[in-house]
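Step one of this worksheet: look at the structure below.
A protein chain is absent from this complex, but the other protein chains hold their places.
Per-chain residue numbering starts at 1, and chain names A and B are given in the order in which the chains are listed.
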Amino acid sequence: MAASRLEVRKTYKLYIGGAFPRSESGHSYEVHDSKGKFVANAAKASRKDVRDAVVAARKAFPGWAGRTAYNRGQILYRIAEVMEDRRPQFVQAVQQSEGGSAAQAGRQVDEAIDRLVWYAGWADKLAQVAGNANPVAGPFFNHSAPEPTGVVGVLAPQSSSLLGLVSVVAPVVVTGNTTVVVSSYSRPLPAVTFAEVLATSDVPGGVVNLLTGDAATLGPWLAAHMDVNAIDVTGVAGDLDTATALEVAAADNLKRVRRAPAAEPDWTAVPALTTMTDFLETKTVWHPIGV
Amino acid sequence: MSATASTQSSEGLGAYADVTASEASLRRFLHGLPGVDQVGAEARAAALGTRSIKTTAKAYALDLAISMVDLTTLEGQDTPGKVRALANKALRPDPSDPSCPSAAAVCVYGDLVGDVKEIVGDRVNVAAVATAFPSGRAALDVKLADTRDAVEAGADEIDMVIDRGAFLAGHYLQVFEEIVAVKEACRRPDGSHAHLKVIFETGELQTYDNVRRASWLAMLAGSDFIKTSTGKVQPAATLPVTLVMLEAVRDFREATGVQIGVKPAGGIRTAKDAIKYLVMVNEITGPDWLTPDWFRFGASTLLNDLLMQRTKMATGRYSGPDYFTLD
Partner (left out) sequence: MVSTGTTTGSPIFDYAPAPESRAIVDIKPSYGLFIDGEFVDGHGHSFKTINPATEETLAEVAEADEADVDRAVKAARRAFRGWSRMPGKERAKYLYRIARIIQERSRELAVLESIDNGKPIKESRDVDVPIMAAHFFYHAGWADKLEYAGLGPNPQPLGVAAQVIPWNFPLLMLAWKIAPALACGNTVVLKPAETTPLTALLFAEICQQADLPPGVVNFVTGAGDTGQTLVSHPDVDKVAFTGSTAVGKAIARSIAGTDKKATLELGGKAANIVFDDAPIDQAIEGIVSGIFFNQGHVCCAGSRLLLQESIAEEAMAKLKRRMSTLRVGDPLDKNTDIGAINSAAQLARIRALAEIGEDEGAERWSPPCELPSSGYWFPPTVFTGVSQAHRIAREEIFGPVLSVLTFRTPAEAVEKANNTPYGLSAGVWTDKGSRILFMADKLRAGVVWANTFNKFDPASPFGGYKESGYGREGGRQGLAGYLKAGA
């Protein structure tokens, strides 16, 4: 009689600065699948993890923003390639998190991969679409171009565990921002898998920092953090009181705020350019023209 | 260039002896001068041009401008009769008003110096253009002979042109040595020398960077005045070109203790324009340059407009050209 093999369980960790630490607090929480069955313990990020992630994101920002747009596009495309390679794992994670059929989960994964490819292509085009020469009334060269705003806090959607996540992360980083992302609380596992993909896709450590945990708990720390330049509070969609409180906190250093919709949107729709431009600054440069 | 050291007495200038020691060092020095941004320089000149000079300030400025005019005729058709008339005009610009100041000088070709001198004596200076004016294209000995002739004929001031071709070709030391040689040719037997004005023909130098370099080159070579133009090339004097030259003489005095004069010439036709130049002198170099010793206008028609404005100030009504002499 063959001895049954004991499964090696995975410990789900945070992703900060390119490493996979446990939560500084030592806390974790139980993750259940769509039918309520225990799946795993996920790290429960604390305010100090938020703090560390912001430090990592800030440190990574100049280098990432300083990459050529072509290079950032290549790296986003690389993420898509690696995701495609690990498609079955993502399908399983999404189905486990969101329920439904394997085919439905597969379509979510496909959309997520395609979304990354779509954004990857924007990397070296957005400045041409969002920037321009300005014909000022004088002997001056005058040019406006978009630049990344800096460190962006993202509260990822609660329902769409992978497509929604990719749809809020890709537009932030493709333009050169770095980000601290709080994943869906009840559906964090696709996010953790996504972090593992990021770690193996040439994305510099600290560009994307993924925290599993409670948006309502972590959001205020991100929103009030004075070294965060912008925040997307999509993850509290439908909770106007929390969204309002976050926006009020964000005003402390005049963060750019992408407000929460009344309900989670249909993530399969083609995104608007504002998903990227909301986290960009227009910089205008003047120079005299003379001999 | 040892000639420099021997002709310059200021200790301040001595510090620059190395600069003119070789073509390479002179080039390094001139190209190491701060650049001039065209747009910024022109904007500054235009802004100074918006100063509003009224009443007592205007009366002062008009008389000052008249006293700074180098009344000029530089035509092939110039005759002794023509320049004598001009000399009389320079002496008494407004015969009906003895309070009207004389012009600073009469500026003519070298061969007519004697005719002017006969009229003005020592009361108004005589300036002669020299060194194959206006193109500057002749052998050095011809240019020097041209200069000596004018000095011998009694010229108080020599307005020489630089060799723009040599300057634009980057042969700065050649230009420098030519100025030094002409300065030497300005020397009189008694040891004094005719004042040397060096004309750049800024319209041909094209850039303000070149104007700044030419200014320093000429000042290091011993010019007494730097002058914009011959009047034969457009554009001639402009406010921004003069601004750059005023900045150069200001900086040169600060660096060496030596004061150099500035003469915009050509294209300044109205009293309004002349006052803009005076405002510029006042605010760029300061009042030390606000005398005919340090600032001149090379002009012909300007004088009558100054006189008309002067009369308007005195009488309160606008005058007309029929009331001023046409010489």
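Criterion: a residue touches a chain if its C-beta (ideal position, glycine included) is under 8 Å from a C-beta of that chain, and two chains touch if they have at least 3 such contacts.
Values in this document were obtained by computation on a predicted structure and should not be read as measured data.
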item: Sole residue of A:68, A:104, A:200 or A:253 that reaches the chain not shown, by the stated touch rule; value: A:253
item: Candidate in contact with the missing chain, chosen from B:201, B:224 or B:273; value: B:224
item: Residue of B:198, B:241 or B:278 touching the missing chain in the full complex; value: B:278
item: For chain B, residues in touch with the removed chain; value: 7-10, 13, 34-37, 39-41, 43-44, 50-58, 60-61, 64, 192-193, 222, 224, 247, 253, 257-261, 278-279, 282-283, 287-288, 290-291, 293-294
item: Absent chain, residues of chain A that touch it; value: 129-130, 132, 134-138, 140, 142, 144, 149-150, 229, 240-241, 243-245, 247-248, 250-254, 256, 272-274, 277, 281-288
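In the analysis below, only the chains that are shown with their structure count from here on.
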item: Euclidean distance of C-alpha centroids - chain A vs chain B, Å; value: 69
item: Chain B-touching residues of chain A, taken from the complex the two chains share; value: 138-140, 288-291
item: Chain A contact footprint on chain B (complex, rising order); value: 37-40, 206-207
